[in-house]
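Left out: one protein chain. Kept in place: all the others.
After this line comes chain A, so read on.
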Amino acid sequence: MKRFLPLLALALGALWLASSLAPRRADPDYDLEGFGRLPILANGRIKPIDTVARSSLLQLQGRQRVSTGSGGSLSPNAWLATVFFDSARADRLRVFEIVHPEVLTLFNLRPEDGDGKKRFSFVQLSGRFPELMRQSQLAQQTESAQRSAFQRAVIQLHLNLNLYHELRHTLTAPESDDFLGELLRFQDTLPAGIAAVRARQAGEPYDQASFDAMLAGGQRYDALSTASSLRPIPPSARAHASAIADADAAANTTGAAPTAAPAAAAPAPSTPALANASASDWRSTGMALLETFETGLVNHNVLAYAGLAHAWRAQKPEQFNEVVRLFRAQLGTDFAPELRKTDIEARFNAAQPFYRSMVLYVLAFVLAIISWLRWPEALGRSAFWLTLLAFIATSAGIATRMWLEGRPPVTNLYSSALFVGWGAVLLCLVLEALFKNAIGSVAGGLIGFAALLIAHHLSLSGDTLEMMRAVLDSNFWLATHVIIITIGYSATFLAGFLALIYIVRGAFTRSLDKPTADALSRMVYGIVCFATLFSLVGTVLGGIWADQSWGRFWGWDPKENGALIIVIWNAIILHARWGGLVRQRGLMCLAVFGNIVTAWSWFGTNMLGIGLHSYGFMDAAFWWLSAFVLSQLALIATALLRPLRISSKSPHT
């Protein structure tokens, strides 16, 4: 049994990871996965509807599942379909997280009114919108760094309500009970309406009713076009007469079997105009409807989505699934590359490689700790394999993100957290392969988990695949400076965590023997050397990038200062050791302090809210950072005040 434990752990872990790739259906009736894979342009990027659903829910309520109130729950896609197509029902779902008690008071709500004592519905909030607007405007007059917790909460809630408002107006006009019927009537009245408008312009007699209908339609779709910045309607050549959508629509309104449609769904030929279409040609539903006045035809993509809305509200899953299938087949002729990306992104979202890696890292950490007490060989080896599996899953996740974005791995604070963990675990795997004493697995499991946890919290602010601002838009420098400096962070953290293992084992257990202590000391020294190399070169490369783009090599910007402090701190550790100023224990304390220095440079500098680098400002993390700093100081104090027990013999022998 003992001998096969590592193999068993490896096999089970691999199986569990592989199972995440298998397709699953959240809903037995509706093809929500197919719906979630449809493309939409949001925040400058074409992405699957699935990503919009997940990142919106993370922003609104910090988690991806929505509880229906009656004990059940909705998947992100089911929730978003409800918001898109049946907003009256969506308005009653409790998805707005409010934890600040004074903000609740604004709405006359108590925590007990909410789902999980903190989530509230649009309907619950709707009575007091004017007051919220007023509070939000008052709060925005305060500079962002000086805002109180209440002011920040009010502004965040305002932003969340704006997001929800945009989502409701993305595919249909929410106040319309039958958007498809409205559009078809609009299509029917269009010739008479256009004739009336032309006649009026020419000063001839015209039909007042038709003219008024046109005017009302124009105002209505103009309002719709400004209500949402999401752009679901792909560019289409005008010649693309909407055979398919018309057929669908006819089928839907007449209630005929949707199987009548495929005959009309023959792929329309790709026109030259589409070959040059770019992301900026995607339009919102309102914009596409306004074009109707020029083309005389309601956009077939808009009609297809209206058809989906109709099927959703009428609770006809077969019809819904058929429209999804036909619409997708029709998109496939002109947008095959985009669909390939959205398919893979939706699959990537569902597989959740980072979440699964987190679980594996925790398991590896626990097994590695136990291996110090029992079965060092079998458990140590198992921990190593689990760490390796988690590392492979994280690597695959990072690689997928890189492919989706067409960028080097680190582009924002979120991806830096992923990459810091990735780099540190890679170094841990190397250490473990060399030393085989489970220390690499303990450190790897801990850092891997912590980095992914931090990344998860950073993902709450929205989609993590953001567009690069012009100043950062340089793949060369993102691939050199940013990568190298991030590995520098990884290595400095790793040295600090190895030192933590030394201090905890020496101060609180009897498990630290002389050979292990010496091995840890060599590891820390080696990793600090590595960290010095990468943070120094990364910092100087950063200076050169700044020289290239801002005209100065060094400007004492907070982020630059943070990076410089890491370099100097690593240099201090090396010089203090070479000069004999510190021995083993001193080296460990210095390395632990390196954690504080790196955490400051990584997050602390962003909290100052100034300087050219402050694109990643966040404030809730401030308390976490303080707690982390205090914990590290406490451990340094422990190491200095408490005698460390280092037994001369290994407990294993």
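Here is the rule we use: a residue touches a chain if its C-beta (ideal position, glycine included) is under 8 Å from a C-beta of that chain, and two chains touch if they have at least 3 such contacts; residues count from 1.
The rule is simple: contacts and distances are computed from a predicted model.
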Candidate names "ResB protein required for cytochrome C biosynthesis", "Methylenetetrahydrofolate reductase", "NADH-quinone oxidoreductase subunit A" or "3-isopropylmalate dehydratase large subunit"; UniProt protein name, chain not shown: "ResB protein required for cytochrome C biosynthesis"
Option from A:Val99, A:Leu132 or A:Met467 whose C-beta touches the chain left out: A:Met467
Options A:Thr285, A:Ser441, A:Ser461 or A:Thr532, residue touching the unrepresented chain: A:Thr532
Among A:Phe129, A:Phe508 or A:Trp550, residue touching the chain not depicted: A:Trp550
Touching residues on chain A - with respect to the absent chain: 41-45, 145, 229-231, 279-280, 282, 284, 376-377, 380, 434, 436-437, 466-467, 469-471, 473-474, 477, 513, 515-516, 522, 526, 529-530, 532-533, 536-537, 540-541, 543-545, 547-558, 561-562, 564-565, 568-569, 571-572, 575-576, 578-579, 581, 597, 600, 605, 608-611, 650, 652-653
